[in-house]
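Just one protein chain is left out here, and the rest sit where they should.
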Amino acid sequence: MKRGYLAEVMLVLGAVLTTAAFLMTFFWAPPSVYPDGRVDFAQKIFYFHVPVAEASFLVFFFTAFYGVRFLMTKRKEFDVKARIATEVTLFFVLLTMATGILWTRVEWNVWWQWEPRLTTYFIMTLLVIGYFVLRNSVEDEERRATYAAAFGILAFIDAPISFFITRVVQSTHPVVFKSGGLEPPMLVTFIVGQIGMLMLGYAFYQLRLKEEELKERLEALKIGLGG
Amino acid sequence: MGSLSWRQFKAILRKDIVMELRTREMLTSMGLYAILTMVVYQIALVEAGEGLDVRLVMPGLIWVAFIFMSMLGLNRSFVHEKDQGCLDALLLAPIDRPVIFLAKFAGNLLFLLVVEALTLPVFAFLFLQGRAGFGGPLWMVALVLVGASIGISGIGTLLATISVNTTGKDIMLAVLFVPLQYPLLRAAVGATFAAVIGGPDATASFWNWMGWIAGFDIIMVLAAFGLYEFVIEA
Partner (left out) sequence: MQDIYSQVIPQAPYVIWAYALIWVSLLGFVAMVFARLRRLDKQMQVLEEALKRREQQA
């Protein structure tokens, strides 16, 4: 079980890095200030909000990737991998939504605004939920896998289009990487958090996969015993 | 496409049209649905009074009606195929899978466009009389209708094939269809708005939105086309 071991290493590394980023956020990164000189404390949310958001999108890529692999090979393992990737996506997407809403409440004084990135994430949440609703309403295993793969691929293509089309309209969401927008300590904190979160995403995915594989072996064993 | 495929394409499309002409089920149900939606709109707008500039909300209203109407039609078109075993028969016949997609897509697009063309004047008759008229030329509206309907029918054909084989048929189509169509609807509303308002600025914005619609159509319909073969054989 070499891969399972790697998952645990990544989990520990991810935990260390995100904890470091968390401490850096509050003890090292300089506070962001509004144009009028007041301290923008809520900007601290961004050090975890953005890494979680980018991790969610990266993991969603694997839904589509394993969806394609499944359609090419019809092998069940790829369907399991695609499903788990989507599960982890849903987890990260919900976290992104929650932290985004809290940030919105501070900066714009409302809990919700139909702002491009919020809208995109709302749509993405619906797509990911739709993926699972679809899975739950197909009985036949291979058919379920095929439908889920097809929808996963379409959803992954659709999400960036939603993202760009909402940006056609003037956005009030902060642009993270505008030129010279971040001081080096801020950028370093953010990057540490981002790498940590990606490692956590990888570890989550592998751990869940391990669980599924174990479950499958167990089922096989039970059948073997029963027979 | 070889001449055989072309003949197969025409045969499937003709079958759908003949059946529709005989039963008129899809056209009447979709058309009625659109009219009923307008009754609801009247209620929705009644408190806003005469001062409301209907042109500001009209693009959104018509696309709400069309998106739900299209789901109704898409569902019908495949429930029939499934109930009467047509889909299984089609699959047994030596027909290329892409031909099935293109024929169903063309049929759905045709019905959708017909109903849209019939209900849009009704909408104008009920809501736009005595108000400031259309700012832009009518061909702009027609172009949006065609552009957006291509995307709706293309993805809809794939998703309806999926949803007809699930336990929750109608609701399943909506759950999959609406979020996927978000970008297209956004662009369609933007383009319709530009067409209704008119003027040079609006024309520039119109072509911008039409670019989005064209891009969405090409990417998503190609994706649906590519995935259809796997879906229909599952």
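Order of writing sets the chain letters: A and B. Residues in each chain are counted from 1.
Assume contacts are C-beta pairs under 8 Å (C-beta built on N, C-alpha and C of every residue); 3 or more make two chains touch, one makes a residue touch a chain.
Since the model is a prediction, treat every value here as computed from it, not as a measurement.
When the full complex is examined, the chain removed from view is found to touch A. Listed residues A:9, A:72, A:191 or A:214: the one in touch with the omitted chain is A:214. Touch with the chain omitted from the figure is made, among A:6, A:106 or A:191, by A:106. Considering the full assembly, A:91 is the residue among A:91, A:163 or A:190 that touches the omitted chain.
Residues 11, 18, 22, 38-42, 44-45, 48-49, 52, 91, 95, 98-99, 102-103, 105-106, 200, 204, 207-208, 210-211, 214-215, 217-218, 221-222, 224-225 are the ones on subunit A that touch the missing chain.
Just so it is clear, only the chains that are shown with their structure count from here on.
Inter-chain spacing, taken between the CA centroids of subunit A and subunit B, is 32 Å. The touching residues of subunit B, counted against subunit A in their complex, run 155, 158-159, 162, 165-168, 172, 175-176, 178-180, 182-183, 186-187, 190, 208, 212, 215-216, 219-220, 223-224, 227, 230-231, 234. Listed in rising order, the residues of subunit A touching subunit B in the complex are 71, 123, 126-127, 129-130, 133-134, 137-140, 142-143, 146-147, 149-151, 153-155, 157-158, 161-162, 165-166, 168.
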